[in-house]
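Moving on, here comes subunit A:
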Amino acid sequence: MRRAAPAFVAVAVLLSGCAAPAPGVATTTTDTLAGTVTVSAAASLTDTFGTIADAFTTEHPDVTVTFNFGGSSALAAQIVEGAPVDVFAAASAATMTTVVEAGLTEGEPTAFATNTLEIAVPPGNPGGVAGLADFTRPELSIALCAAEVPCGAAAMAAFAAAGIAPEPDTLEQDVKAVLTKVELGEVDAGLVYATDVRAAGDRVDGIEFAGAAAAVSVYPIARLAASTRNAAATAFVAYVLSPAGRKILDDAGFGAPQQ
Partner candidate 1 sequence: MMQASARRSSRRSFLSPALWIPAGLALALLGLPLMALVVRAPWAQLPELLRQPTVASALGLSLGTALLSTAISLVLGIPLALVLARSDQWPAVPRRLLRALVTVPLVLPPVVGGVALLLLLGRNGLIGQFLPFQLPFTTAAVVIAQVFVAMPFLVLAVDGALRASDRRFEVAAATLGASRFTVFRRITLPLVAPGVAAGALLCFCRALGEFGATITFAGSFPGVTQTLPIATYLQLQTDPDAAIALSLVLMVISATALVSLRDRWVPGVTA
Partner candidate 2 sequence: MGAGGDGMSVAAALRLARGAFTLDLDLAVTAGRTLALLGPNGAGKSTALGLLAGTIDLDSGSVVVNGRVLDDESTHVETEHRRIGVVFQDYLLFPHLSVLENVAFGPRSSGIPRAAARSQSVQWLDRLGIADLASTRPPQLSGGQAQRVALGRALASNPELLLLDEPLAALDVEVREEVRGELGRFIHDWGGPTIVVTHLFDDVVALADDVVVIERGRATQRATVRELVQAPATSYVSRLVASWSDD
């Protein structure tokens, strides 16, 4: 899918170039960026970064962006073990820290997005869930992320701030698994990211809760030292941080980090 984009964009540029005074000149002289940027990004960024890459390669048709989406911790472990990656975008500062401490980043990581937790319930809210307090009702089936993964850590922080001891029925290995169980109606409520609720569309209903601000996930992005295609990788990171990138992140439900 992503691979096809540059070719498509190239055609578009050629077509628009027909209207320009000197066809072909625009594509060769205004953009010297070329090559491939390999980006390891948190699974929650899958759709959003796809859109960003499409927009980025429209501006830089000779650049190909390839993605490796997964759990942030697993991605960090891959990078530490030597995975050939140019850019790392994590869902938590902690996972980024392991890469920084391994001396593998080029410059300081930059926070580019935030994500807040939201209660996800099946359409129609069969359990009548109104807020975090409902997570203690024993008759409800509740799914949370396991404390070991970032969304679980965020959930624990939110419950701690609210002074509530939830009674979950399952502690899932990632946020998508929580969402799946909500979508299938197997649980009455789950705690997921606001972006997940938005991406799921009609399949789940989202309920914002007071105190969500107590557990905001901050997403850092960094270029990796091993990168040999500095220019394109730097440009991609800059694009994510640009107003154009910000707009796409906003549309997906990601908040802006406080600078």
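The candidate set was assembled so that all candidates are chains of the complex that A comes from, given by their letters.
FYI, a residue touches a chain if its C-beta (ideal position, glycine included) is under 8 Å from a C-beta of that chain, and two chains touch if they have at least 3 such contacts; residues count from 1.
From a predicted model like this one, the values you see are computed outputs, not experimental measurements.
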Options 1 or 2: the chain contacting subunit A in this complex: 1
Complex contact set, residues of subunit A against candidate 1: 71, 73-74, 77, 141, 143, 146, 148-149, 168-173, 177, 180-181, 184-186
